[in-house]
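There's a structure below that I have some questions on.
The other protein chains are all here in position, but one chain of the complex has been omitted.
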Amino acid sequence: MADSMAQAAPQDGGTRRDFLQLVTASFAAVGVGAMAWPFISSMNPARDVLALSTTEVDLTPIAAGSAVTVMWRGKPVFVRNRTPEEIKEARAVPLSELRDPQTDQARVKKDNWLVLVGVCTHLGCVPLGQKPTDPRGDYGGWFCPCHGSHYDTAGRIRKGPAPLNLAVPDYAFNGDAKITVG
Amino acid sequence: MASGLHKSDVANPVLNWIDARLPVITMMQKEYGTFPTPRNFNYFWNFGALAMVNLLIMIATGIFLSMHYTAHTSMAFDSVERIMRDVNYGWLLRYAHANGASMFFIVVYTHIWRGLYYGSYKAPRELLWMLGVVIFLLMMATAFMGYVLPWGQMSFWGATVITNLFSALPLIGPDIVTFLWGGFSVDNPTLNRFFSLHYLMPFVIFGVVFLHVAALHITGSNNPLGIDPKGPQDTLPFHPYYTAKDSVGLVAYFAVFAILVFFFPNALGHPDNYIPANPLVTPPHIVPEWYFLPFYAILRAVPDKLGGVIMMFASIAILFVLPWLDTSPVRSMRFRPLARPFLFTWLVSFFVLLYCGGKPPEEPYVTISRVAAAYYFLYFLVILPLLGRLERPLPLPESIARPVLRGGGPVMAGAMSKPMEKA
């Protein structure tokens, strides 16, 4: 309808009709625009999806040097209990060597607990390195088999096509042995 | 005319370039811009455009709903309620879709009534009319399958009853029903195929609508006088005259639609459909959606199973041959003083059937629907053919322009002589 009204604007005289048609057409356009919003909005995450966006992780069963993967918002979250060597290794790297410079301290809340979104920042594959038998790449962290990105023990990108470090999700400690992701 | 470019008059060079190769702009200009349209339409002629808009609304809301709907017997009901509760504006999409179906039938019934009253089905518009009946049948199939999808009690039992109609067919009936169900009762396979077909049908309807409009633009529109335009003084360019007039009708239509959706969203539905489908319990009183009630009443008016099914389908199929049943050369009922009261009585019989279809199958409703159903057929099969011979129609006006001008107002030089407005 907005179209037909917009078309109705005549090129010849009759300024009163012109003005009236312009007002009507704009009104109709606003109406159509407003009605488009519910359609667009309906494709955004629904309320129940948003409500599920926190996940709790119990840290007690995770021994030093091992890791678990939990689901958060349909994606894997890596929770790794790092060994002192791994922490030392991560902190020894000068920032100038990093593609996406960030200190290890800035990426953790407690030194040994590293929490990462397990999604390669290149094109979204899940990097290997969680299981003891997995290849962990040249830098001892994670290795993405899709296109060969290597991450270090702080989850920072060191080699390969990925542009950014593995993301650190919002999380908080509930006491010493529990975290809430999201 | 084997090769070469279309000579386009579009001023804008980019549009001209496109139009020269694919003359869609020229075509739109010809079919919806300058298209000569009888100058005497009343507001009944809005309903074709309204039906088109309604179809587009149904397709749009349907596509977005299907992004959230789950076609599985164990999840369908809850997924619809999830749309109502959790999906952003999901309630609006669903209520617009559900009430949009009702609006669609209100609009199309009015559109059909317009055709009946002004004789739009008569030569040369027989095929145009028949395509319309095809659209109507496709709409009914689509609406029926759509009503099954929420998987409430009425969905389930409506589907069971309507598919069982086919069991009335001799010999092959039971096999056909099993085939329709994809099993031994209405169940998950049925729900799945209904969803698939419910998604497909609107696009088939869209295709037939295209043919309907194509046929219309060959014969041109009928008009309230039912006489053919005799020259440019009898017509107006479609745009801006009828785009403006259709816009008025469109806003009125949206107002009725909005009142239904926002204030009475469940008034035309049935509470039982908010009870999840239960194959073990039939609701005490099952009825189809209101727009099927006249035909449902005809089905129940016949005491024989096969007979009822045949009569029900015949009540719609009869519209296909209507152009040949009505033998009068005069189209508009304005000039048929004898036929007019019979047609109005037919309209009453239609509403009486609609009313009785929603009542339990007991007296007095059974007798009333039998009388009404009998008249429904009598009108088409006996009264109309006879009237064509017996009736003396009123004298027809000389041309469309004449009675319009007689009503006063300055004589105008004809809209065609004005500089054409841009589309």
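Each chain gets a letter, A and B, in the order it is written, and its residues are counted from 1.
Following the convention adopted for this analysis, a contact is a pair of C-beta atoms (placed from the backbone, for glycine too) under 8 Å apart; a residue touches a chain by one contact, two chains touch by 3 or more.
Going forward, contacts and distances are computed from a predicted model.
Hidden from the displayed complex is a chain whose UniProt protein name, among "ABC transporter permease", "Metapyrocatechase", "Hydrogenase maturation carbamoyl dehydratase HypE" or "Cytochrome c1", is "Cytochrome c1". Per the touch definition above, the residue from A:52, A:98 or A:146 contacting the chain not shown is A:52. Screening B:136, B:166, B:206 or B:290 for touch with the missing chain picks out B:290. Set against the missing chain, the residues B:251, B:371 or B:396 yield one that touches it, B:251. Listed residues B:6, B:21, B:85 or B:230: the one in touch with the omitted chain is B:85. Here the missing chain is touched by one residue of B:110, B:164 or B:219, and it is B:110.
In the full complex, subunit A touches the hidden chain at residues 5, 8, 14, 16-17, 20-21, 23-24, 27-28, 31, 47-48, 51-52, 61. In the full complex, subunit B touches the hidden chain at residues 39, 42-44, 78, 81-82, 84-85, 91-92, 95, 102, 106, 109-110, 236, 240-241, 244-245, 247-248, 250-252, 254-256, 258-272, 274-275, 284-285, 287, 290-291, 293, 351, 354-355, 357-360, 407-409, 412, 415, 418.
Simple rule for what comes next: only the chains that are shown with their structure count from here on.
Spacing of subunit A relative to subunit B, judged by their CA centroids, is 49 angstrom. For subunit A in complex with subunit B, the touching residues are 1, 4-5, 7-8, 10-12, 24, 28, 37-39, 41-44, 46-49. The touching residues of subunit B, when paired with subunit A in their complex, are 53, 60-61, 64, 67-68, 82, 85-90, 92-93, 239-240, 243-244, 246-247, 250, 419, 421-423.
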